[in-house]
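A single protein chain has been omitted; all remaining protein chains appear in their positions.
The chains carry the letters A and B, assigned in the order they are written, with residues numbered from 1 in each.
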Amino acid sequence: MAKASPKKKAEESKPEYIHVKFEMPRRYNWSTGKYLGHFYAEAKENKKIVGNRCPQCKEIWVPPSGVCPKCKVEMGWDWVELPQTGEVYQYTYLVMPLWDPHYGEKWANPYPSAIILLDNGVFYRHRLEETDKDKLKVGTRVQAVWKEDYEERGEGPADILYFKEIGK
Amino acid sequence: MAERVGVVAVGQTQYHPDRSDVSEEELAYEAVVQVLEATGLTLSDIDSAVTCSQDFWDGRTISNMNIQRVVGAHLGHEDKVAEDGINAVYVGMSQILSGHQDIVLVLAHTKESQADKSVVENAAFDPALMRQLGLDFVSAAAMQAKRYMYKYGITAQQCAKVAVKNRGNAKNNPLAQEPMDITVEDVLGSKVLSSPIRLLDTKPTSDGACALILAREEKAKKLTNKPVWILGASNCYEVHYLGDRDLADCEAVVKAAKKAYSMAGINNPLKQIDVAEVSEEYSYQELLWMEGLGFCGRGEGGKLLDSGLTKMGGKLPVNPSGGVLSGNPVGVAGMARVAETVLQLRGEAGDRQVKGAQVALAHGVTGICGQHQCVMILGNR
Partner (left out) sequence: MPNRVAIVGIGQTYHTSRRPDVNQPEMVAEAVRAALADAQLSIKDIEGVFFSNMETFEGIFLPDHGMAAEVGAFGKPGLKVCTGGTSGGSVVCEGFFFVSSGLYDLVLVIGFEKQDCGDTTAAISAAATPMWGKGAATGAIGEFAKQALSYMETSGAKEEHAAMVRLKADRNACRNPYAHLKLGLKSVDDVLQSAYLVWPLRILDFCPQSCGACALVFASEQRAKKITKKPVWIADVETVHQEPFRAGVFGDPTGKETYTQHVACERLYKRNGITNPRRDIDTAEIYEPSNWEEMNLCEHFHFCEKGEGWKLIEKGITEIEGEFPVNCSGGVIATNPIGATPIIRVAEAALQIRGDAGEHQATRDIKTALASALGGPNWTILTLLKRSL
């Protein structure tokens, strides 16, 4: 004969935790300064990508720097215009969307970012236009595509929308 | 502890309300370049850097990344302290005393003009209890000022006299942001920010940087013929929740000072200290901190000020540089106090020189109503 089924234990009540929800928009007004400011100006006015060159080791730094990170000497004002074409050296793409905390935007899926070897041997990092991940390839020749509207520029590296495959 | 730690060079930028012309890195470099030129060192000669900046003020996570290039952190040792800059000097000191580093660059920078002061400060209040009250440092300090004045009968005039003294002293400091010729009436007539604190009782928004080079005794003597020795230092935390302490007390100052004094062999501060640079973000604080430092008894800060002992020419001049009130950014303020005492002890303080200064006190605060205090004693013998 079956035993009587055991009485179910009363479900242990889960404690209700009290949380404090807080949104904290923090406004900042960052100065670009002399060196980065020059980069921003060249991008806005002339749609040029520039880097500065160390007087001692001759290395070109982009983003520009006031002090050469390697030699630790003051950089001076030797600017080099960088080519706007190059090849994709390495890339990755976002699958799960991420928030950009500075601008409150959510970067879409997929979101390809790449290290581009510009034609003069300097590395530059930016987005790619190609969003089909199966079409992304190392070695693809790419070219910078700028925001055409002058009024929309003034965001430094973000003035370049993306690098797109040459010939597309 | 075999060798002492010496400060061999100091650099400060012109304190200014809005340095939009430079980035954090360039601003910091203006201070760094001064200490490099003074010692003939290059960034490659530095063993380690201790920087001081706050992620919340800079708006950048890992804010030391902003200034790494200008402290020679490439393949080098670098730490970031998240309290007032005087604590970075303390950390640099410990690195040298431990025998692990010989030459340390210490740097503090803040660009208050870039950030939303009240929002940043509000984030320091605990999220569950105090943040919703919308407090920032001024409103919290106002509570402390009121309590202090109520408990001991400190008057608004006495607080105002601090502003008059310090702003007046600042006229002799070419780097000061807001030297002023003002009277007590001017202070008491200025706009109320948060009663009883008025505009002229408060430090202005400021951008600036300060850098020092510390070195082990033997090296310090080679780098400069006027090294200034750190004779003692300590810091101390208070409790956080404003209701948990009597805001008219300054126990953290007392404790920090006690340990610093004992290291430096000071048992009678008024007699043994020749000049003091105290971090007074609001005028009443100079009176309160002086009590904690033992310059007078509890509740006697106002009386001490009235006596004239702390004026230029008095027995123990306090803030000949003009202090924080005349314009120092948060985080840099305490390190600037150290820099000023070093200049005093080297006899390089120009028109604000306290004659014959041999032992000096530098003091820094961090946080709400001076929750974190640091005291440092320096000497030139």
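The rule is short, and it goes like this: contacts are C-beta pairs under 8 Å (C-beta built on N, C-alpha and C of every residue); 3 or more make two chains touch, one makes a residue touch a chain.
Everything quoted here is computed from the prediction, not taken from an experiment.
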item: Residue among B:Gly99, B:Gly153 or B:Pro174 that touches the chain left out of view; value: B:Gly99
item: Which residue of B:Thr13, B:Gln34 or B:Asn87 touches the chain not shown here; value: B:Asn87
item: Residues in chain A touching the chain absent from view; value: 15, 17, 19, 22, 24, 28, 30, 32, 36, 40, 61-63, 69, 89-96, 98-103, 107, 110-111, 113, 115, 122-127, 133, 155-158
item: Touch list for chain B against the chain that is not drawn; value: 1-2, 23, 48, 54-56, 59-62, 64-66, 68-69, 73-83, 87, 90-91, 93-100, 120-121, 123-124, 126-128, 234-241, 244, 251-252, 255-256, 259, 366-368, 371-372
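To be clear about the criterion, only the chains that are shown with their structure count from here on.
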item: Chain B contact footprint on chain A (complex, rising order); value: 20, 22, 24-37, 65-70, 72-74
item: Partner chain A, residues of chain B touching it in the complex; value: 19-27, 29, 33, 42-44, 56, 59, 68-70, 72, 74, 111, 113-116, 119-120, 123, 127-128, 131-132
